[in-house]
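The complex appears here without one of its protein chains, the remainder shown in place.
Think of it as A and B in the order they're written, each chain with its own count starting at 1.
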Amino acid sequence: MTDQKQTIQDLEKLREKAPLIHNITNYVVMNSTANALISIGASPVMAHAVEEMEEMVSIASALVINIGTLSDRWIEAMHLAGRTAKKKGIPVVLDPVGAGATSLRTNTTKDLIEQVGPHVISGNASEIMAIAQAGFTTKGVDSTASAEAALEAAKELASSTGSVVSVSGKTDYITDGNEVDKVTNGHHLMGKVTGTGCTATAITAAFASVNGKAMAAATEAMTVMGIAGEMAGEQADAPGTFYTRFLDALYKIDGEQIKKYWKQ
Amino acid sequence: MTDQKQTIQDLEKLREKAPLIHNITNYVVMNSTANALISIGASPVMAHAVEEMEEMVSIASALVINIGTLSDRWIEAMHLAGRTAKKKGIPVVLDPVGAGATSLRTNTTKDLIEQVGPHVISGNASEIMAIAQAGFTTKGVDSTASAEAALEAAKELASSTGSVVSVSGKTDYITDGNEVDKVTNGHHLMGKVTGTGCTATAITAAFASVNGKAMAAATEAMTVMGIAGEMAGEQADAPGTFYTRFLDALYKIDGEQIKKYWKQ
Partner (left out) sequence: MTDQKQTIQDLEKLREKAPLIHNITNYVVMNSTANALISIGASPVMAHAVEEMEEMVSIASALVINIGTLSDRWIEAMHLAGRTAKKKGIPVVLDPVGAGATSLRTNTTKDLIEQVGPHVISGNASEIMAIAQAGFTTKGVDSTASAEAALEAAKELASSTGSVVSVSGKTDYITDGNEVDKVTNGHHLMGKVTGTGCTATAITAAFASVNGKAMAAATEAMTVMGIAGEMAGEQADAPGTFYTRFLDALYKIDGEQIKKYWKQ
């Protein structure tokens, strides 16, 4: 169950704190993720050099690990950053982009889950199902399975790993293995812009930096994303304009908008 | 000669199939290429790790190799992906960004042409002329030679390699060495946004995944690009707004628009 009042308070806290969010993320979404984090009120930094991982993580309020465009040295940096964050009590959010599509992605995800133990695993239905070894291959980075179908896999994954699992889709599901939050806010054009899922992961990290309860933070993030999507959707009928308006909406969303669009 | 009816049918087929397009492309255009592919109806994935090349190519419907921001390991991945695609009968489109500007780019292009044998080589006039050893140095990644001047080079390149050659410019030329298709659709602001040529290459790969005739696919792609550019140009007088509207146009373009703007 999300708490509307808590969501509003955490958004305000986020804007006041302007937390530094350290992203090790894929090349495709670096710019849009940075812009989304700035718009919501956080302070993004992108860094991947092994040589600076420990220092950079140490001054961050949350860490995003996104495996969208992998290579050897980056995987090494992800592990080092993840371990450092955990040691320092800094929340880690993992986005297993394309898990299931190749063994490199699936195995990297499994290794990161086992060795880092992220606070939140945030992906689409097919990625979550692939990780939970539901026995199918994803079709690239887009979801080919319904979020509903992945809910059981998500619960199992959460139970066996101790991570909160956040599954994006028409309805988003967030679970710790026992309880399940649902977010029904959103807009169909969110699926027509690259990196919306990656943005959701980064926004989840931003909320995790102000709310220590990983499940609440993930649900708040998905709610804010969904509402911003609806706000943008009112001013756009195609992906180019939608993306622009979505950034605007992340900047403009406040308590009033959250109350207006609240659906849960 | 492009076929209007075929172009419309292939666009519809593309949207129905939502083919996975595997891109090994440059950092500058990854985001815009992914967004353009989604807008036209394809499903993009960006991946460059040697370790996942064979698997990723194998689930793709077409492969883009774009040399815009080269480095050693990426070149290795390009070769592996290209060979795998050819072995599996998956169409390969090569964009020799900046060929002629440095020997690394010219040589990498030549090696890829000789060892992979792309179905389509898609570049601007100076790149195509540089590859065909027309004896001059390009000025970076922008075209400094007219597409017309490059047509002869393109024909020779196509004849000697067996690849279809697609030359972007005010008029686009697509040739297999014998026949030549011309596309006169387009808008001057397309040259004021980075990566428009790279987007054309990716859209060419998308059409190649639904039309086995490389020359028809390339011509269809350039036509759709040009018309989307004209649609965008009606709503924009500067590059920022133009880019946004261009993505919108790729999403909105349909049989009706193709008929309306058809010039050939």
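Basically, contacts are C-beta pairs under 8 Å (C-beta built on N, C-alpha and C of every residue); 3 or more make two chains touch, one makes a residue touch a chain.
This one's a predicted model, so the numbers in the text were calculated from it and none came from an experiment.
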Sole residue of A:Lys5, A:Arg73, A:Lys87 or A:His188 that reaches the chain not shown, by the stated touch rule: A:Arg73
Residues of chain A (touch criterion as defined above) contacting the omitted chain: 20, 27, 30-31, 34-35, 38-39, 43-49, 51-52, 55-56, 59-60, 73, 243-249, 251-252
In chain B, positions touching the absent partner: 26-29, 31-32, 68-72, 98, 101-105, 137, 139-142, 192-195, 237-241, 243-244
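Simple rule for what comes next: only the chains that are shown with their structure count from here on.
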Size of the rotation, in steps of 5 degrees, that lays the CA trace of chain A over chain B: 120
Approximate Å spacing (C-alpha centroids) for the pair chain A, chain B: 32
